[in-house]
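Beneath this line is the structure, given in structure tokens, with notes to follow.
The complex appears here without one of its protein chains, the remainder shown in place.
Letters A and B mark the chains in the order given here, with residues in each chain numbered from 1 onward.
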Amino acid sequence: MQPITILGVGRTDYAPKPGVSIPEMVHVATQAALADAELTMQDVDARVTASVDLWDGLTASNIAITEVVGAVMQPEARVAGDGLLAACHGAMSILAGAYNVVLVVAHCKGSMGDSAAISNWTFDPIYQQPLGLDDAAAAALQASAFSLPPPLERPPADGAAAVILARASETDLSGFRRPERSLALNQIVNRLNPQLIGMGWALDEHYLGDRDLTDAPALRDAARRAFSMAKLNDPKRELAWAEISEHFDYQRVLWARALGLADFSNLNLSGGLARGVPPFVAGLDRLIEIVLRLREKPGTALAHGCWGPCGQGQAVVIADSAIVRSCDSAIVR
Amino acid sequence: MTELLKISHTMTLAWRYGASWYFAEFIRALRDEQRLLGLRCPICRRVYLPPRPVCGNCHAELREWVEVKDSGTVRAFTIVHTPIIDPTTGQPRPTPYGMALIQLDGADTTLNHYLAENDPAKLQIGMRVQAVWRAERKGTLNDIAHFASISPIAERDAQAASSQASSSKLQSPISNLHSPISNPQSLFITAGVNLSFNYAAGKAASRFLIALRDEKKIFGARCPSCQRVLVPARSFCPRCFVDTSDWVEVGPNGTLGAFAATDNLAFALIRLDGADTALVHRVNVTNADELRIGLRVAPVFAETRRGHILDLAYFQPA
Partner (left out) sequence: MRNTAIIGAGQTKHVKARDDASQAELVRQAATRALADAGITLRDVDAVVLANMELFEGRALPEMWVGEGAGGYLKPTLKIATGGTSGTSACIAGYHQCASGLFDIVLVVGWEKHSEGATQTGMALVDPLWDRSVASGAVGNFALSISQYAAERGVTPTQAAKVAVKARRNAAKNPYAHLQMPDLTVEQVLNSRMLADPVHLLDMCPQSDGACAIVYAAQGVAEKLCARPAWVRAAVTRHDQPYIGDLDRRLVTMRTLRDAARAAYQRVGITEPLKQFDVAEIYEPVSYAELAWYEALGFCAEGDAGKLIDDGVTEMSGELPVNPSGGVLSTNPVGASGVIRVAEAALQVMERAGAHQIPDVRLALATGYGVYAWSDVIILSADK
């Protein structure tokens, strides 16, 4: 796959923000990402946003953020799921040749409502929802399969995260609509920016009783796709770091094992999600963590996101500090 | 033909919606001073109502407050005849009623609001209207009951009166609104829903639930491809994407595979005898310490059964 350059990242702090509106919260994250990339909103071709209506208490909740993500008279796709999935889709649309610069945004205000009561509405309404299941109860079931006590729930947090993706090579940049912009972008793209070199995502079965809760086949599948795309044969040795979405403590071991990273020492050096990261923002936040680290130290790193009951949905992104020098075509690692 | 069941759920959820500084300021002026405020874009100079952080056309932050009058011009109108549920009351709004897009004097956007008039013959695009405020203001757009048409003569008289009062108006503390965030105090608004949903179970799940109801029997359905007996029975195998074939009575007893005791309920994955997947259900034990993987359990059926997964009330140690 053609590498995708990660031009900029931005995020809010993660804490309850009762008096802050969704658009204002998202505005902070998008402006931070644009500043980090040294771009303006006019440089962005398209947006992929991630949010889930019932958590936001809004129908088609991306309506609330159209203006702050710069989508007025512009393309936007909204993925109803985790932000890392939105990043994958944004990368796909660049690979497709549809856009050159894509702003990826995820937002959630976990403190707005009763997350447990809301998550009950993710279970099928015939067989599981009537029992009163919610995400915490499902997690407790999964923990018990490892003979662990019910995991602690983390305090709700609010926040937004934004990542700017761009086409990496000069040839492709020549296709920009405005020549002056293509020149400026060329310089920016050629900075030491990490690149997205692999991705994968997959869904597990829904009915909890169908699944072996001690395993995560969807994550193994997503990781297999991402590793193969990134041409990693021995991820445990080739990866410098990994940032995974352990929404509950017990998931750390489970996800690491499914990723082939059991006993991997450089896992969640950032501290993981324990400090409180909102759902659906978590995966994109993991990507931001590895991007910031890759800017400091060369290497290859993994970001992981998951969503739904017991991590039914799984996504994996591989990023690398390698840069493509588009001027002389030399690939510098 | 099989009886087709629907499963009902009622959604009672509430959210705390952050208003942010811009809405907090708008609401304060509306409620406390009966005044409408808009935000002006520094680039296109459009005055926006409702207030918001950014002009979507210019990508510019909005910080300059501008007072907007409570009179304006009708740009579009309709008479609504079909009752819709008013989210503020949960009741259908009495019909017919007039609605309009009103460009308030001083604003560049229009305001979607109710009209006093509901005879289309008396309405036209371009007519002048004036807000009719409620006696008690709560800080929502509903503090304006509706807009009523005003005659040009009455309006001219009102303007003369207001220009006389304008000097005193300028001395009110709200008049100097050009600072970025004149009132940084933010607020949130709590609003909720109480809605009913009815989900079709489909033929297979209906058959499964009717067997629970009428025969107190638990059925699985076999996948002809992977050969798993899926419990509860369903129409297709999610792994193999093929229709399930024969139905197999399973249990009634089974073995606990995982469990979760929450504050008032305990859930478990129960592998019923003869099944290849586990049933997710409730367990009832006198002491949570009794719960262990491998525990043998038996179902307890509800006295009154209605074709629902909780016709099987819970499992208890066999």
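Criterion: contacts are C-beta pairs under 8 Å (C-beta built on N, C-alpha and C of every residue); 3 or more make two chains touch, one makes a residue touch a chain.
Predicted model only: the values in this text are computed from it and were never measured.
Student: Just one of A:T59, A:N233 or A:S265 touches the chain that is missing; which is it?
Tutor: Considering the complete complex, A:T59 is the one touching the chain left out.
Student: Would you indicate which residue among A:T12, A:N100, A:S119 or A:Q142 is in contact with the undisplayed chain?
Tutor: Of the candidates A:T12, A:N100, A:S119 or A:Q142, A:S119 is in touch with the missing chain.
Student: Looking at the full complex, which residue from B:V132, B:L195 or B:A288 touches the chain that isn't shown here?
Tutor: Answer from the full complex: B:L195 touches the omitted chain.
Student: Per the definition of touch given earlier, which of B:M11, B:I150 or B:L310 contacts the omitted chain?
Tutor: B:M11
Student: Given the contact definition stated above, which residue among B:A100, B:A233 or B:L279 touches the chain not shown here?
Tutor: Final answer for the missing-chain contact: B:A100.
Student: For chain A, enumerate the residues touching the unshown chain of the complex.
Tutor: Spelled out for chain A, the touching residues are 1, 46, 52-55, 57-60, 62-64, 66-67, 71-81, 85, 88-89, 92-93, 95-98, 118-119, 121-126, 200-206, 217-218, 221-222, 225, 229, 307-309, 312-313.
Student: Even though one chain is hidden, which residues of chain B still touch it in the full complex?
Tutor: The list for chain B reads 4, 6, 9, 11, 15, 17, 19, 23, 27, 48-50, 56-57, 75-82, 84-88, 93, 99-101, 103, 109-114, 120, 125, 140-142, 189, 191, 193, 195-205, 235-236, 238-239, 241.
Assume only the chains that are shown with their structure count from here on.
Student: Show which residues of chain B lie in contact with chain A when the two form their complex.
Tutor: Touch residues, chain B against chain A: 7, 9, 11, 13-24, 52-57, 59, 185-188, 191, 197, 199, 201-202, 205, 209, 230-232, 238-239, 257-262, 265, 267-270, 277-282, 293, 308-310.
Student: State the interface residues of chain A toward chain B in the complex, per the touch definition above.
Tutor: Contacts found on chain A: 17-25, 27, 40-42, 54, 56-57, 66-68, 70-73, 109, 111-114, 117-118, 121, 125-133, 136-145, 147, 150, 205-210, 213.
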